[in-house]
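Missing here is one protein chain; the remaining ones are kept as they sit in the complex.
Let's turn to subunit A:
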Amino acid sequence: MQITVLFFGKVADTLGERQRVLDFADTDMSLFTLRQSVLGTAFASGALSRERVLMSVNQGLTQEDRSLQAGDEVAFFPVFSGG
């Protein structure tokens, strides 16, 4: 299944990209698994802190146990900083 992943703020800066389209053979996947595959390295190196990265599915804030469906738009970003 295809998932579009967007990055904002420091998360985009750290990864050096703002968007990635991923195709998974597995159709039963949680946001936890996706986050690990996309941000696992940055968490391990300390470039990003797991506690400071929020996530959304189809523009709604959500938690890591959320299951994903084909066509979902997932985003990872830091806590908001306001204006």
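Going forward, a residue touches a chain if its C-beta (ideal position, glycine included) is under 8 Å from a C-beta of that chain, and two chains touch if they have at least 3 such contacts; residues count from 1.
One rule holds for everything that comes next: contacts and distances are computed from a predicted model.
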Record-based protein name (UniProt) of the chain missing from this complex, from "ABC transporter permease", "Cytochrome c-type biogenesis protein", "FtsW-like cell division membrane protein CA_C0505" or "Molybdopterin synthase catalytic subunit": "Molybdopterin synthase catalytic subunit"
Full-complex contact with the absent chain, from A:T27, A:S45 or A:S81: A:S81
Residue ranges of subunit A at the interface with the undisplayed chain: 6, 8-10, 12-13, 52, 56, 59, 75, 77-83
